[in-house]
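With one protein chain removed, the remaining protein chains of the complex are shown where they sit.
Coming up: subunit A.
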Amino acid sequence: MSENVYDAIVVGSGISGGWAAKELCEKGLKVIMLERGQNIEHVKDYTQTNKAPWEFPHRGKAPLKLVQEYPVLKRDYPLNEINTDWWASDKDCPYTEVKRFDWFRGYHVGGRSLMWGKQSYRLSDLDFEANAKEGIAIDWPVRYKEIAPWYDYVEKFAGISGNKDGIDHLPDGQFLPPMDMTVVEKDVAARIKEHYKGKRHMIIGRAAHVTGPLAGRTQCQYRNKCGLGCPFGGYFSTQSSTLPAATKTGNLTLRPWSIVTKVLYDKDKKKATGVEVLDAQTNQTYEYKAKIIFLNASTLNTAWILMNSATDVWPEGLGSSSGELGHNLMDHHLGVYSHGHVDGYEDKYVYGNRPNGIYIPRYRNMYGEKRDYIRGFGYQGGASREGWGRNVAEYSIGVEYKEALSEPGPWTMGIGGFGEILPYHDNKATLDKTKKDKWGLNVLSIDCELKENENKMRQDMLNDGLEMLEAAGVKNVTGKIGDGTPGRGIHEMGTARMGKDPKTSVLNNFNQVWDAQNVFITDGSFMTSAACQNPSLTYMAFTARAADHAVKELKKMNI
């Protein structure tokens, strides 16, 4: 039994779990990181990443047989024949959709850090103060100046490429050199700046790619096959970055195939004592004990673990005393696109596959303006020359047609919105005790929808996109409001929010569960509001800060 005792347990090995493990190990704690799925070893297990397109019989497209096995994953781009086993099995791990919710999960070492989009933006006080100013949900217990040094800290290690753009509400960070904009993006950016008199910006995306010297890492090679694992370690993932650092300390034990089913709670000490683990391969149950526990199982699964940790003291689950556990589920709403052609620049092309695009930070409901909705959205997109999939007006088939398609087509510019979803108490996940997964565990029931604020915003996302591209000289601009079903943003947040008051929040200002202060939650579930920026960098910063606090509290014998 004694071999199951550690100083700290980290549940989950994705972006935030990897950071928790690294920080705690480097501070001298003996840590076990529990991962519910398979191990994926850096480089060695990136079995598809060096294959050419023609080595896949369906050139990447998922055959129908596979589609039928993935009723959820098939709803968007993740389902393909190339890295299917890096996405959780819909069959083995079902969930209940009270309303449609597209939940795309990565159950393996590294989690979605292997497949993430790598866009990395800071939040600012525009975001941290919004709930308080507008009377929405509850106030964040943290302000920008408290988290800024932690953003600095994680950026320096993770490696974030970006440009210092000097935009107050999208603070600059500790950047590696920015990636290049395409010649057309530069033109469009300049025209937007001029037309909107500096109130709208189009900048190069800030992305977790190594573009300059960074200890222990290799530079991005511009293959843009990141989602298959990078053999160069050119982007931040658990495998390329935090796991090697944690391993180097000699303090880390990594245990794949370990489904954490509950947090064990000592009601006399009001502390957690450890976790119960179900071995996903053998179905054996184990207990692991530790002084502190970090839950980084991803927003919805962290809520599931807490709800599944019900005791007679907390019948609705550990951390449920406020009534907010599992509630306030958020994502970013996507699916509104605008696009058009750009004349000229026929003497320019690109070299390399840039794993990044442009970013237009939020500008709505700022500068004294008020829309018929609150908060805002950003856009991601880019300009490139069309490929062989385009229409060629002059030829229908034949030699000339083939020759024309073998050359790049005209330049196009497109943008898609990423909108903020407000924290609504009734957007929630609960335990469905009528349905079991492969291991006989109750599953989650998800009840989440876009509401009036988001739907009004989507109209603006379309109108603004069309207008902005036209103002920038883009021709034949078209757009549409597409599928904005929650979950598709793959930015689940909010099910165990931070706050100042244990009566209205699950976590305190250092990500500690109010009801069990040696339990820290630093995945997306802590988010008190969603902002509209990609959230992973914020998880990294709060994780590092919470780990620092945890070890200090441990030394003071406070937890």
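Note that in this section a residue touches a chain if its C-beta (ideal position, glycine included) is under 8 Å from a C-beta of that chain, and two chains touch if they have at least 3 such contacts; residues count from 1.
In the analysis below, contacts and distances are computed from a predicted model.
Asks: Quick one: find the hidden chain's UniProt protein name among "Cytochrome c oxidase subunit 3", "Signal transduction histidine kinase", "Gluconate 2-dehydrogenase subunit 3" or "Simple sugar transport system permease protein".
Replies: Checked against "Cytochrome c oxidase subunit 3", "Signal transduction histidine kinase", "Gluconate 2-dehydrogenase subunit 3" or "Simple sugar transport system permease protein": the hidden chain maps to "Gluconate 2-dehydrogenase subunit 3".
Asks: For the chain left out of this view, which of A:403, A:426 or A:452 touches it?
Replies: A:403
Asks: Just name the one of A:97, A:125 or A:180 that touches the chain not displayed here.
Replies: Checking the options A:97, A:125 or A:180, the one contacting the hidden chain is A:180.
Asks: Given that one chain is not shown, which residue among A:319, A:416 or A:484 touches it?
Replies: Once the missing chain is taken into account, the touching residue is A:416.
Asks: Can you list, in ascending order, the subunit A residues touching the missing chain?
Replies: 50, 52-54, 57-65, 67-68, 74-77, 79-80, 115, 117, 179-183, 185-186, 221-227, 337-341, 346-357, 380-382, 384-391, 396-399, 401-403, 405-409, 412, 414, 416, 476, 478-480, 482, 490
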